[in-house]
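All protein chains but one are shown at their positions in the complex.
In this document, chain identifiers A and B correspond to the written order of the chains, with residue numbering beginning at 1 in each.
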Amino acid sequence: MRISLGYGLIAIGMVASALGLVTLAAGLRTGRRSLLDSGRRYVVVVLGASIGAFVVMETALYGHDFSIKYVADNVARATPGLYTFTAAWAALEGSILLWVLVLSVYVAVTMWRFRNRADDPLVAWATLVQYAVLLFFFALMFFAANPFKPQPGTVPFDGAGPNPLLQNHPLVAIHPPFLYTGYVGFAIPFSFALAALITGRFGEGWLAAVRRTTLVSWGFLTVGIVLGAWWSYSVLGWGGFWGWDPVENASLLPWLTATAFIHSVMVQERRGMLRVWNLSLVLATFCLTILGTFLTRSGVISSVHAFSQSSIGPWLLTFLGLCAFVSVALVAWRGDKLRSPGRIDSPVSREAAFLLNNLLFAGFALVVLTGTVFPLLVEALQNKQITVGEPYFTRLAVPIGIALLFLMAVGPVLPWRATSGQVLRDRLLIPAWAGALTLVIALIAGAHGIANVGAFALGAFALASIGRTLVVGIRARRRANAEALPVAAVRTVWSNPRTYGGLLVHVGVVVIAVALATTGGYTTKRDVQLAPGQSTRVRGYTFTYLGREVSSSAQKTTIKARVKVSDGVGELAPAISTYPNAAEGIGTPSIHTTPFRDIYLTLVSSPTSGTVTIGVQIGTMVMFLWIGGLIMALGTALALIPARKRDVLARATLDAAPGDDVSAGLAEARA
Amino acid sequence: MSLSHPARWIALGVGVVMVLLSVVLAVSISRRPSQASMPRLVQQHAAAPDFTLRDLSTGKTITSTSLKNKTVVVNFFNSWCIPCQLEEPALQAFYAEHRTEPDFAMVGIIIDDDAPTMRNYVAKKGIDWPVGIDPNGKASVDFGTTGQPETYVIAPDGVAVCGALGPSTQAALDVWLAAARNGQECT
Partner (left out) sequence: MIAEVSRPTRNRLLWVALGLVVVVGVVLLVVRSGPDNSPTARATRLEHELACPVCEGQSVADSESPQSQAIRAEIPTLIAQGMSDAQIRAYYVGKYQEKILETPSASGIDILAWVIPALAIFLGGAAIAVALRRWSRVPRLHATADDEALVQRARRAELHDDTGDGEVPR
C-alpha cells in the first residue's frame, strides 16, 4: 500500500510540475494573467507531494516495511531510531527524494516572496525554470530511481541495515540536510538568471531578487562543508578532515563560484558592472551542483562517499548537458545586449580588488574541477588510471589561499572608484605592523614553513584591518551621538549588518586559515605497539595501555582499547565496531579536545593476542577549524539581517509591479 | 565599451570545453563495467618476485627459490573476503587434482588477516596446501596486489603467465596451468 502511495505521490509531483510549467509557458506566450496565477498554484501540489512522499518513506522505515526494496536495503530491526530516520537519505533513491523535498520548499518560499509580482515576466520565467528542475528530479525518481520500488521475490524478515559508516555518529542527521539546503538552493538564483537572460532584463532587478537566497544557500553549504570536515575527523578515524575526495570537491566547487558571486555582486550593485560575469557565475554554480550530483551518483568515481553504481548516470549527465547548453546559449545569444555602463577607474580600488578576488576564486574552482575530472579524462583518452590527490590540490590551492588572505586585509579598506596611495597607506599602517610583528614573533617561536607563517602573518594583517574598520565605525558613531562604548559598538554593527556580517565571515575565514596552518604544520603522528600495562611517550604525553573491553548490542559489536593518558587527559578508548551486514570493522577514534591541543587515538589492529597497535596523533589548534566555521555561520546570519532603511527601500522596490508609485516608499527610506 | 564580441566568443569557448567534458564523462560512464581483471604482473608477463613466507601451521619458512623449476600457483586470500570463500571449493578441487604431479606447487598467502583466525579457517575448510603468513606485507607489495583474492600462475622460468583478480573457477585454473606448462595463451 505504501508502495503505491509513495509512487503515486511522486507521480503527482511530476505531473503537477509539468502542468505548472506548461501553464506558465502558455501564460507567458499569451500574456494572460489568469494563466500566470494558476500556474503558480501548482507549487502547493508539488510541495504536498514531496512532503507526502517523504513522510511515507519515513513511516515505511520506522514500520520496517521490508516489502519496499529501499527499506530492506537500508534499515534493520536492530537499527536505532535516529539512524532509521536518517536512512531516508542514506542511499541513492532516498537522497533524490530529499533533493526534491528541499527544492520544493525553496520553490514554495520563493513563490510566496514574489506573490505580488506574479505577472512580471521575469518572475514567471524564473518559476517556469524552477518547475523544469523539479520536473526533472521527479521524473528521475519516477522512471529510474524509484525509492518505493518493491522488494523482488519474498519479503525478507529483516533488513540489511544502513552502511556502518552511516550509523556510527549522529552527525549523519545534520551534515547531509545542511549540504542539500545549501547547494539545492542555488537552483533559485539559476532560475532568475535564466529568466533575466530570456526576458532581456539584466539590470539590477534580478540581482535584488536573488541575493538573499544565494546568501542563505551559501551559508548552509558553508556549514555543511565544515560539518563534513568535522565528521571526517571525528568519525572516520584517519586523522584528517579534508581528503580532496571527489565528493568533497563536488560540494566545494559550487561554494567557490558562489563565494565569487557574493563578492562581485557588490560591484554590480554599486557600479552596474560585471553583469555578464555575475550571470555566468550564477549559472555555473548551479551547473556545478548538478555536476557534483552526477559525479556522486553515476559510479564514475569511486569514493568512500559515492553512492552505489546506478543507471541514473546518463539521466544526470543529460540534465547537466542541458543546463550547461541553455546557459551558454543564452549568454552567447544575449551577449550584445549585456552592455555594462561603468568602467573601473583605477587598479587601486575596491572594484579592482573584487575583480582580483573573483579571479582567484574562479582559479581555485578551476583547480578543483581539473583535479577531480582529470583522472576521468586520462582514462577516457589513454585507458590509463592515474590518481590526483592531496599534493596536487595543496600545491595549487595554498598560493591562492595566501593571496586571498592578503586581499581580505586590503580589499575592505579600499574605497570605491579610486584612491590615493596616501589614503591606503594611512589606513593600512597599523594592520600591516600587526602582520609584521606576528611574522617576527612566529620566527622567534621557531615556526617554519613559508605557507604556515605566511598564513599567521597575513591572518594578523587581515584581523587587524577588520578591527580597524570596526573601531573607526564605532568612533564615528560616538562622535555623532554621545553613547557609551558598548552601546555604540552594538549600534554600529546593527546599523549596517550586511557589512559587519561580511567582516565577521572574514574573521571566521582567517581563523580557519590559521587553523589549517597549525594542523598542517604541527601535527605529530605515530603508531605504537603496546602490551597491557606498557607505556610509551609521544611528544610529552605518556600513553599506557590498560586493556581491552568488548561490548555487544543488536546493532554492533565493539572492541575498545582503554588507554590512560598523562597530564590530566584521563582515559581514552579508541574502538573498532563490527556490524552484522559488513565484513570489515569500522574504527572509531577517541579524541580529547582542548582549544590548543587535540589528542587523537585510533585502534589500528584488533587487540586479540594481548598487544595492541594504537595510532597516536597530537594536533595543534584543531578546534579552531570548527570555531572558525561557527564564526562564518554567525557572520552569514548577521549579514542576512535587513538594515532598517535598506529593508524599507527593498520592500518598496522589490514588491512593486511596474507602474506602481514607489515614491512613498522612497521617501520613507530616505527619512 | 562594448561587450558583445568578447562575451559571445568566451561563451562559445566555454561551450566547447563543456561539450568536451560531457563527452569525457559520457565515455566514463559507458566503460565502467570493463575493469581490468588481470593483475599487472600477468598483463606485463613479468617475472614474479621472490617471496619469503612463514608457514601458518608449522612456522617453517617457505621461499620461492625452493619452488624453482616448478609451475607455482600463488593465491592471495583471507578468511573474511566473500569472493575468497566463493572460490575456495574450486581451489580445493584443483589442488586435489594436481597435488601429486611433481612439477606442481601451490601456495596460499594471507592478506589482511591475523594468524589465529586464519588457522581456524584453514582447519575448518580443510585446506591442506601450504599457507604462509606474509611478514610485513612484503610479498603483497612486491606482487602489487590491490585486493583479494588474487591468483598468479608462475611458469618454471619465473614468469607470471596467467592469473586473475577476483575469484577463479577450477576450469580456468586448469587452463592456466596447461598454458604455463606449454607456453600457450591463457584465455
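To be clear about the criterion, contacts are C-beta pairs under 8 Å (C-beta built on N, C-alpha and C of every residue); 3 or more make two chains touch, one makes a residue touch a chain.
Bear in mind that the values here come from a model prediction, so they are computed numbers and not experimental data.
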item	value
Options A:Leu82, A:Ala173 or A:Leu366, residue touching the unrepresented chain	A:Leu366
Selected from A:Asp336, A:Glu390, A:Glu549 or A:Glu571 as touching the chain missing from the view	A:Glu390
Touch with the omitted chain, as defined above, among A:Gly52, A:Pro177, A:Gly205 or A:Pro254	A:Gly205
Candidates B:Asp55, B:Asp142 or B:Asp174 - the one touching the absent chain	B:Asp142
For subunit B, residues in touch with the removed chain	1, 40, 111-112, 136-138, 140-147
Subunit A, residues in touch with the chain not shown (by the definition above)	122, 200-206, 208, 238-240, 243-246, 272, 275, 302-304, 339, 341, 343-347, 352, 355-356, 359-360, 362-363, 366-367, 370-371, 374, 378, 381-382, 384-392, 395-396, 418, 422, 425-426, 429, 432-433, 436, 439-440, 443, 448-450, 453, 457, 525, 587, 602, 604, 615, 649, 653, 656, 658-659, 662, 666
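Throughout what follows, only the chains that are shown with their structure count from here on.
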item	value
Distance between the centres, which are taken as Cα means, of subunit B and subunit A, whole angstrom	40
Residue ranges of subunit B touching subunit A (in the complex, touch as defined)	1-5, 7-8, 11-12, 14-15, 18, 21-29, 31-32, 80-82, 114, 116-117
Residue ranges of subunit A in contact with subunit B within the complex	276, 280, 294, 298-300, 309, 313-314, 317, 320-321, 324-325, 328-329, 331-332, 335-336, 338-340, 343, 373, 376-377, 379-381, 583-584, 605-606, 608-609
